[in-house]
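For this view, one protein chain was removed and the others were kept in their places.
For chain A:
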Amino acid sequence: MSAKVTGANSWTIAAARDALRKGEISAVDLTMSCLAAIDAGDALNAFVHKTPEIALEQARAADARLKGGDAPAMCGIPLGIKDLFCTRGVPSQAASNILRGFRPEYESTVTAKLFEAGAVMLGKLNMDEFAMGSSNETSCYGNAVNPWKVDDRLLTPGGSSGGSAAAVAADLCLGATGTDTGGSIRQPAAFTGIVGIKPTYGRVSRWGIVAFASSLDQAGPMTKTVRDAAIMLGAMAGHDPKDSTSADIPVPDFEAALTGDIRGKVIGIPKEYRMDGMPGEIEALWARGIEMMRDAGAEVRDISLPHTKYALPAYYVIAPAEASSNLARYDGVRYGHRAKLAAGDGITEMYEKTRAEGFGPEVQRRIMVGTYVLSAGFYDAYYNRARKVRALIKRDFETVFAQGVDAILTPATPSAAFGLGEMADADPVKMYLNDVFTVTVNLAGLPGISVPVGLDGQGLPLGLQLIGRPWEEADLLNYAHVLESRAGFVAKAGKWW
């Protein structure tokens, strides 16, 4: 590798794309730079299945395309793929023991699209089991670790896409796929000082992504910059006949929308997001973000989203209900783990033992909560009521958008990254509060993006969230781009691993 390409693993996607097209670096060298960083980054436990042979083969193919002048933006870009995405012939186990050994015979639509665009897969990334968690601690691989560190404590990278966040923040890859059911892209992005966007529900195909809560799940990119998010989202998005909820509408050129001009746009500030007990630093960060948007010529307007308070309880009815149904497929028959049976055990014992052994405690809890709220006698009281409240939450957003609000600015998380193990004895509900600012967006199906804006007093990254109108990711990315430029967040985690 020549001297000038040292450290290419720390490049942005945009910089790498330009360098690849100019022939300043080869996709193979760029990939090797990431593979070396991955091997040196085992302490982060971000990559749980490394695929160097596939990566180098894809990089060689990308180099051939680049030479031929047929190179889409993602051609030759090395990525990490969340373990939730099925990748043909490569372990894809949603960080669960129940899928140990599962090697799909098919490719998820998102990874297939990325590979068609020439992207390189470096390996599979750690996450919370079945994407259920906010700290990566429910993973069967053990937790991923946040590259940010301010004292002796190891910090969570957030969850569920914690491995994706850690890998991007630590420069093990140029970008990563994530998925977001209640905040699983945006919260880890905020905890690690990177950008993460959850697109509008239906923008990205869910086909081949292990299902958690089908009416809420959406995949998106996790990247170092807003521009990179725009580039990568363009390659992931689009209609897919194999996902009946995938929207058959054109995918705009997201990168072209990054004009930096937001003059006259209306940014809403929802009063309900000013929570009791919110740390002063989050409040101050939010105020700075508001000032930045105003400074850029946007009109800042106070708004009300009156049902915000009910989003978390509604979510924790709806998501487990859908999960209990989706996860019924893990029965020890068609794939994954099957428990060893005792003499005389029948099929019911097989199901019960297999699922008790294969699912971790949080997943078991959510399946049982879902089972309960869907059971006879409670369906109306819990599940139907939650779906009605969900309709009201969506109506809150529709009302402010109809009044001319173009986007909404909120904190991304109620705190900076916390220590691994700190929540071990906490009530499960306490962990759920991590999603308080993000979960409304999934319930309403809207696009939301987390942008790193500053550091807290200890030196840990904090993010703000922008929420957009449905299908207007292009404008949303432009607002995020303005916030990013004005915040000028360039801090990186000091390398200790």
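By our rule, contacts are C-beta pairs under 8 Å (C-beta built on N, C-alpha and C of every residue); 3 or more make two chains touch, one makes a residue touch a chain; residues count from 1.
Quick note on the criterion: contacts and distances are computed from a predicted model.
For the chain of the complex excluded from view, the name given in UniProt is "Aspartyl/glutamyl-tRNA(Asn/Gln) amidotransferase subunit C" [choices: "DNA repair protein RecO", "Aspartyl/glutamyl-tRNA(Asn/Gln) amidotransferase subunit C", "High-affinity zinc uptake system membrane protein ZnuB" or "Aminomethyltransferase"].
Of the options A:Thr259, A:Asn384 or A:Gln403, the residue whose C-beta touches the omitted chain is A:Asn384. The hidden chain makes contact, of the residues A:Gly133, A:Pro147, A:Gly445 or A:Gly468, with A:Gly445. The residue from A:Ala64, A:Ala256 or A:Ile347 that touches the chain not shown here is A:Ile347. The chain not displayed touches chain A at residues 101-105, 200-202, 215, 241, 244-245, 247-248, 307, 309-310, 312-314, 316-317, 324, 328, 331-338, 341, 345-353, 355-356, 359, 364-365, 367-369, 371-373, 375, 382, 384-392, 394, 427-429, 432, 443-445, 470.
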